[in-house]
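Of the protein chains in this complex, one is absent; all others appear in place.
Note that the chains take the letters A, B and C in the order they are written out, and that residue 1 is the start of every chain.
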C-alpha cells in the first residue's frame, strides 16, 4: 500500500518539481579500491558494505532525492565471468544493495530505485529470452525489497533496452529508462531521437540519457530526444545523468575512447560551475530528473541542488556556507583573493 | 601510561618503516558544503560531525596511519573573526575534533595527531606571547584528550613556527613541524633549508613541508631541507604532505596564486600515477612520514600506501582489486581497452 | 590624399562590414627566440626583420584586414631600461616597424595601424606631459610613414589612455582605443563601462578591449561597455582583441596571474572552435573590429575570418580546405576517425 503511494510519488514529484538524482558510485569506489577496473562488478556491497553506505549517505546529504541500488553489472552472467562460479550470486548482491539503500534512505525523504543495465548475454547474441532471464533475477529481488521504482540505464542498443523495459514493467513498478549514448545515436546508429521514442513506446514513463558523455554533449542529446518525442506526440518525463568528464569530440564510445580512461581522467573533471550551467540548461529544456553518473562526486550533485534551490524550494543540508559563484572569496583574508 | 607508549610509537614507527599520513580534509569538506571558502574555519566538527567522521574513516581505510584532529584554523582569533563573538569556541572545536578522531581511530591501528597552524595574531603583529596564547587553548584540549603527538603545520613564517614548537613542546608531546613553503623559502625569504634547521633546533623531531605546492615542487623542497640538515649535522625525521594540484611556476603563495583557486582546480588534480611517483621519490630521499594535504582525496592516500606496500609489509584494506599501473584493463571486455 | 581616403576606409569598413584584426606578434616571437620575456621590447624589428615580416604575412594570409606596426613597448623609456642608453632608439624601431608592415601590406588590401601602448613614465608617476612626450616620438614616425590609423592599446589606467588619445588625435589620424581590462575594470577600479565612455568622449571612434583576458571574459567586458555607451548616448564602433589563453577566475591582472605565464601556457590555448564561438558572440553584440592578441596564432585569426565569411563575403586564402566544424574527418581513411 505504502509502496504504491511512493511510486506515485516519483511521477508526482516530476510533475510538481525537480528530482535530483545521485552521482557516480562505481567510479568513486573504484578509486578507493573496492572495484576492479577491468570488471566493474559491484561485489563491494557484500565485501565492504560500509564503503557503499557512506558514499550514498554523502549523496543524500548533497541533495539527492533518489538512491539507486548499487547493482550495476550485477547480472549473473557478468558476475560469473568476473568472479568465477559459485562465488557471490546475483541475488546476494541485489539483496544486499537494497538493504544498504534502505538504511541510507531512512535519514531522508528519498526514493529508492532498483537499477538494471545491459548484460553480457545480449552482446554474446543469446537473444531476448536469455537477456530477460538475466535481469529477471535482479527484478525479483527489487520487488521483494520493495524499491520505489526501476531505472534501466546505460544501454548501448535500444533493442536490448526495449526488452529490458518490457521485462521490468512486469513487476508493476514504474520504469525510468536512459541510454548511454551521445549525438551519434546508439551503437547500431539508431538516432537519439528514435531511441527516445522507442523507449517511451515500450512503456517507460521517464526517458533520457546517462553516462558516457559530458554534460555539454548530453544537453544536445536530450534536445534531440525532446524534438523527436514532440514530433511523435509523446511526452514522457525527461531525465539526464551525464558523466563528469569533458570529452568533446569523442566518438560513439564517449569517454571510453579518451586515452586517460579510466585512471587518469582528472584533468577532464567538470567543476561545480560547469554543473551549475548544465543543471540550468537541462532544466530550461524541460528535464525534471537531473543527476549525474561516473565522475559526479557528491559535490557535483550538490551543485545541481544549489542551482535549482529556488525551483525546489530548499537547499541541501549545510549549503548555507556555499555562496553562489564564488562569492565566499570576498571575505578572504588575502587581499589578492578578495579581488577575484 | 598507554599514551606514552603510543608516543614512542610514532618515532619508532618512523625508524622502522613508513608512516602514511592522511589527506585534505578541509578542501574535501568545502566542496561538500560544510566549510566557508572565504573563512576556512572548522566549525563543521560541531555542526555536522558525521561528515567529518565519514571522511576520516575513508582515509583510514585507504591506508592512513595517522588521523589529524580537524582543528585547522581553529584558534579563537580566527573563529571570532569568522563567526562572531560568543558562538562556537576554540575549546568546543578542539574537544569535538578529538572525539571524532578517537571514534574513527577505534577501527584501526592508527595514531591521533593534534593539529595546530598559524594564527591571525601573528599576521596582525601582536607578538610572541599573543601567538602562543592562541595555540595554548588548543594544546590544552589536546592534552586533555590524550592525542598521541602534535603537528604544527602550514606555517608561512619560520619565526612563528619556532614559537609554536616552543609552546607545543611544553605539553610533553612530540612535535612534527611542516612549513607551507616551496623552493623560494618562507614569506620573508628564509630559504627552505634554513627553515628546516631552525625547526629541528627548536625541538621538532619530525620536520618537513605541507600543502601550498604540488608533489613535484615538494620533492625539490624536501631535498633542499635534507641537504641543509645534513650540513648542520642534524637528522630529524622527514615529512611531506604536499597538495594535490599541479601548480608549476607558482610563486611564494603556491596554489593560492592559481586563478582557479579554490573552486575550479579540477584540471590540476594529480592522478594516482602521479602519487605513486611522488611517494617513491620522497621515500628514496629518506622521507618516512608521507601524506598529502589539500586536494589529496582518500584514493590518493591509497596510492601512497599501495606504492609502499612492500616497505610497509601490508596493503590497505580492499586494495587487492587494484593492480599496479593499470593492469586491470587487461581483463576488460572491450578489445580497445584491453589494448591500452 | 590617398591616405585620407584610406582613413575613411577604416570607418567605412566598420560601417559596412567586419574588420578582422591580427593576432599576437610579441608572444609568438618570444617563443621563437626574438624577444626577451622579462622586458618584452620590440627590438627584433631591427635585429631580425625577416622574422617579423614572415609572421605578419601569415596573419595577412589568414584573413587579417589590418597589420599593426610592431612597436609594442617601443617608447624610449622602456627601451632605455631594457637595452641601455644609446642603443636602439624609439625612432629606429617605429621607422623599421612601419617599413616591415608596408612590405607585408603590399600583398593584400589591408590597412596599417600605428600601435602605441602604456609607457613606464606613467607608472613612475611622471605626469601627463612626460607621458605624452613618450608616445609623441612614436606618433611622429607614424605620421611620417603615413600609417592608416592609430591603435592605443593595452592601457591599464583609463587616465593614461585619455592622455594618449588626446596626443594621438593631434596627428589628424583616427584612433582606435582598447583597454587591457576585464570585468573588474581598470587597475584603479574604474568600471569597464565608464572606461568605454571616457575613451569615446576623449575622441576615439573605435573603443574596446584587448589582451589580458580570454575570449569568454572579453565577451562580458565588451557587453558592459556597450551598455554604458548606450546609456551615455554614445555609439563608437566596438573592438575586441582578447588573448588566446583560458584564464577563468583571474583577477585584475588577467593571464599574468596564471602561474604558467609566460612559458607554460600551452594547456590554456583556445582551439579554433573556441574562436568560432567568440567571433560569433561578439559579432552578435555589434562588435565590428574583431581580432586577437597574445596567444592568437594565425590559425586563430583564420577561424575568425572563416566564421564571418558570409558576413564579409569572402574566405581567407586557402581556407577552401577547411570545412566547418571538423567535417574533414568524414573523408578520413581510418574508420574510427570518420565516426567522430
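Worth pointing out:
Operating definition for what follows: contacts are C-beta pairs under 8 Å (C-beta built on N, C-alpha and C of every residue); 3 or more make two chains touch, one makes a residue touch a chain.
Fair warning: this is a prediction, and the values are worked out from it, not measured in the lab.
Note that of C:95, C:160 or C:297, the residue touching the chain absent from this view is C:297. Among C:12, C:47, C:231 or C:311, the one in contact with the hidden chain is C:47. Across A:11, A:190 or A:264, the single residue that touches the chain missing here is A:264. With the whole complex as reference, residues 30-39, 44, 47-48, 51, 54, 57-58, 61-62, 120, 123, 253, 256-257, 259, 261-264, 266-273, 297-299, 302, 316-319, 321-322, 326, 328-334, 336-337, 340 of subunit C touch the missing chain. Residue-level contact of subunit A with the missing chain is found at 247-251, 257-261, 263-264, 267.
Here, only the chains that are shown with their structure count from here on.
A centroid comparison over C-alpha atoms places C as the chain most distant from subunit B. The pairing of subunit B with subunit C is characterised as same-residue: of all residue numbers used at this interface, over half are used by both copies. Between the Cα centres of subunit A and subunit B there is a gap of 35 Å.
Annotation: 46 Å between the Cα-based centres of subunit B and subunit C.
Those residues of subunit A in touch with two or more other chains are numbered 326, 336, 340.
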